[in-house]
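Working notes, structure below.
Note that one protein chain of the assembly has been removed; the remaining protein chains are unaltered in position.
Right, chain A next:
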Amino acid sequence: MALKMVKGSIDRMFDKNLQDLVRGIRNHKEDEAKYISQCIDEIKQELKQDNIAVKANAVCKLTYLQMLGYDISWAAFNIIEVMSASKFTFKRIGYLAASQSFHEGTDVIMLTTNQIRKDLSSPSQYDTGVALTGLSCFVTPDLARDLANDIMTLMSHTKPYIRKKAVLIMYKVFLKYPESLRPAFPRLKEKLEDPDPGVQSAAVNVICELARRNPKNYLSLAPLFFKLMTSSTNNWVLIKIIKLFGALTPLEPRLGKKLIEPLTNLIHSTSAMSLLYECVNTVIAVLISLSSGMPNHSASIQLCVQKLRILIEDSDQNLKYLGLLAMSKILKTHPKSVQSHKDLILQCLDDKDESIRLRALDLLYGMVSKKNLMEIVKKLMTHVDKAEGTTYRDELLTKIIDICSQSNYQYITNFEWYISILVELTRLEGTRHGHLIAAQMLDVAIRVKAIRKFAVSQMSALLDSAHLLASSTQRNGICEVLYAAAWICGEFSEHLQEPHHTLEAMLRPRVTTLPGHIQAVYVQNVVKLYASILQQKEQAGEAEGAQAVTQLMVDRLPQFVQSADLEVQERASCILQLVKHIQKLQAKDVPVAEEVSALFAGELNPVAPKAQKKVPVPEGLDLDAWINEPLSDSESEDERPRAVFHEEEQRRPKHRPSEADEEELARRREARKQEQANNPFYIKSSPSPQKRYQDTPGVEHIPVVQIDLSVPLKVPGLPMSDQYVKLEEERRHRQKLEKDKRRKKRKEKEKKGKRRHSSLPTESDEDIAPAQQVDIVTEEMPENALPSDEDDKDPNDPYRALDIDLDKPLADSEKLPIQKHRNTETSKSPEKDVPMVEKKSKKPKKKEKKHKQKERDKEKKKEKEKKAEDLDFWLSTTPPPAPAPTPAPVPSTGELSVNTVTTPKDECEDAKTEVQGEEDDAEGQDQDKKSPKPKKKQHRKEKEERTKGKKKSKKQPPGSEEAAGEPVQNGAPEEEQLPPESSYSLLAENSYVKMTCDIRGSLQEDSQVTVAIVLENRSSSILKGMELSVLDSLNARMARPQGSSVHDGVPVPFQLPPGVSNEAQYVFTIQSIVMAQKLKGTLSFIAKNDEGATHEKLDFRLHFSCSSYLITTPCYSDAFAKLLESGDLSMSSIKVDGIRMSFQNLLAKICFHHHFSVVERVDSCASMYSRSIQGHHVCLLVKKGENSVSVDGKCSDSTLLSNLLEEMKATLAKC
């Protein structure tokens, strides 16, 4: 063995270590890959060796290679081997490799569970720490479930270093195993007030992370966080808390009101920019939540905006960036305060820093008005030209479109201008957003009827110059606009001035190089164009012209028939046949135009994107129901599906079958418009006000100035939008003059014509009338659309699982899974005055669940009320001027923790509890009857449980629960029973009598022990007149009946017939219990039999061991940890070798003989606790090695401890 070790270390000297590997890679720059594959081969050899040091070295090198992008998952098993090395040096190499390469798909990960558990309970804090760190990176649902309890225990570890890591990792555990959140939450909350700032910060961190996802569940913690915020000086903690408040305020406006003042104070006082910034951010969040009807907070807004302006003007680019970021939040609710800083923001658009420009762009979105839209967009267009990077340019492009199209084109006064902007944007090289522009073109052309003529002319120009757009591959993205152009030209072909020309443009051979979906649209719209041309020609009586067009189609369509794209091919061949047919008819001089146009009769209406989803399920329709099953009611079933189908038909206006439907639709549309007009929440598209404008006769009616715009602007390829800007200015100027004139004439009538607007236009906005008669058609929605906003929720959101009500008391079923077959239960402190707790390791029966469920239901209600009251109270109080008085610190903590431990019951109180339980049960049932409606927040799972419970409860008598859940003795497991042992030790014996005794202390008397002596008659004589005389010492004396002297014996109050034994109890008074005591004594008695009586004596030595002064007292792990932390305990330890007994039994022995109780046990390590009658705390840490056991003790008295350990050593030596 030793030789092997030596050999191993010699081998290792020749192995490459990490440094050699790195050096080697650097020296092999040319053939790096080859060199590395060589190294990997070497590593594979090293991993095959037994020497752990060699393996660790190999794994360390693998970690480096992983960073370079090499997959090292093949070495997962070796990594686990290194993780389980006993030396910290190797262990952490193993854990590092695991944290870098393990993930949920690593199959060997399940092998780590026990190793990690062992490391978590390691006596070395760094072993534990390294395990926690590693686990945080690769925790899986299985690991989380199996280790949750161990980690939770570590949250109360004595070392803050471990505590903070354990607290942090809990977040990962919650994510992977959401069931652990509720049981662990009370302790997590406790850690918010941990004495160590690091632990506190970790707890804040975790709770903030949790609350960010599901803020409403953490609202009840607001008072606690408020306290922390006003008391903490740690900026990290403050930032986190303030961020958290930012997430909470939208849910509770009153909280916001309370926060404003302390936050404002912080803003004024802090010197840390990071903190200042977060304060401003949260104040903004508060203001947003208060935005309705709180006028007196304008000072706060001003303060924020002013601070932000300082940030934006700062030379530090980071502050500038953040300032803009925060500004955009204010913008949403208080646009006016931001708009006054327009100069600053426009200035930022010219910044050299792209991040800052992007942020400034965001702000622009909210700053446009009817008045400045053109100006701002013009500025952006110049940026578009200048922008070098495509990302920024794309961003600009989307921003321009966003800005213009926002709130249903609210700010656009001139759609011709907008179309020309869109056309200009198509000239961008290499943009990815062709489809965006196309979508806008389609949307505008469809919804703004007045603009169609202009749009069509522009689009036909685009189609004509299609070669410019689609010429090079890099411009691929932009050819999407041809899709829109083709469709618009086809659909609104009646507006085309030279349809024939456009038709030819669309049939050019070059078109076949376009993407398939665009070609398909081309083909389809070519027919539309063709139809309208036919119509024109026939009406004009130009039969030849019509035939020429048909011929053109027949000539050109085959190029599409050959397309590789199925859609194009199919459409083209279909249409080709149709056209050929038409050609035949034309040859016979049959008029066909009418029929061809009928193909495309009717109008396409825009349909809202969500329309399909919003179609309400008709009343009475059950989609899960059988369609065919019951024959009897087939009549009524038949009716319904048809109705559904019918309705859907109507929603497709394209194939409108009859006139009647048309009318019906018109009627419905009218009705809907009516409804929308009456609905104050319906965001109206701007047409309505404008329409009303014209409807109201008189003053406000401004004749729409149809300036000869469209005439000169048809020339394609020129940036035209600028001219619109000029024209627009002129137009506005004229309008203004006109208006001013009118205003002077009639001032009073002005106000009557006020319009309602969905947003707040500035005054100047109202003055601007649109250039065209604009009718923005609203997108169609199905009738009775469901007004649901559920669309946005993603059911796969991992954080959704953590949306758990934390204020509800804990149910038994929610306890963290505990390792089976071992007594590792940790107990949490319930209430201080519950002295003894027995733990049930068995899972609670369903009956019990139901029991608790009822209780919980009832209590939940109370609790909710209580909590609400508390929070209400806290929120309703005016904000405290100083941080000191924060009333009602944590609501419902007490109740919560009481309910946390419902299973552990005091043995002697079992009966009582049971009775109470039954009462509760009964009450619970009453409650059930009274309020049959389930609570809103109740989880479905619970409901199920409850129903299950109900079913079962009838079969099971109420008492059966006790029998099922038998309590398990401390330290004594169920299955591995020790041979029965007696606590009575032999005192003395002779042929007549055998004396055994047991010494018991009691907590009531701090200096008394009771000695129970069992006397057994072994002879055939009757023993009588028994007397016990004990020689007192200074320290220990026997309590004798009053009046008797020290030398008198004390009579035994019974006689013993042959074969009978009985017990007598004597009280001894002990002064000091730190040392063991031996008292000499004599039992004198008369043995009487048939032959006569003899006087007999038996000497004995009464041994008061230190253990006998200990009283088994249970201790909770957290209290235990606190005790150890307190630091006023002295320490000592022993080690015993050659132990063969199982750890389980060993613990049981210690518990039995030395009156200890197990606090916690993890693997081969256990902490134990006991207390002396005089109140000394004794804490033990028992660890089992392979053949040895070491016991570390801590006690408030060192002599007592060393004596106890000596005694224990003796006990253990016998094992």
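Annotations for the structure displayed:
Criterion: a residue touches a chain if its C-beta (ideal position, glycine included) is under 8 Å from a C-beta of that chain, and two chains touch if they have at least 3 such contacts; residues count from 1.
Here is the rule we go by: contacts and distances are computed from a predicted model.
Hidden chain, UniProt protein name from the list "AP complex subunit sigma", "4'-phosphopantetheine phosphatase", "Ribosome biogenesis protein WDR12" or "Spermatogenesis-defective protein 39 homolog": "AP complex subunit sigma". The missing chain, though absent from the display, is touched by one residue of A:L47, A:V82 or A:L96; that residue is A:L96. Touch with the chain that is not drawn comes from one residue among A:K55, A:H157, A:K172 or A:K537, which is A:K172. Residue A:D353 is the one among A:D142, A:E193, A:E252 or A:D353 that touches the chain missing from this view. The chain not shown here is touched by just one of A:R117, A:K164, A:K537 or A:R556, and that residue is A:K164. Between the chain not shown and the residues A:N318, A:Q559 or A:N1062, the one that touches is A:N318.
Within the complete assembly, A:A202 is the residue of A:I36, A:A202, A:V368 or A:I401 that touches the hidden chain.
Panel shows chain A; residues 9, 18-19, 22-23, 26, 53, 60, 63-64, 66-71, 87-89, 92-93, 96, 100, 103-104, 124, 126, 130, 132-133, 136-137, 161, 164-165, 168-169, 171-172, 198, 201-202, 205-206, 208-209, 212, 235-236, 239, 243, 273-274, 277-278, 317-318, 320-322, 352-356, 358, 389, 391 of it touch the chain omitted from the view.
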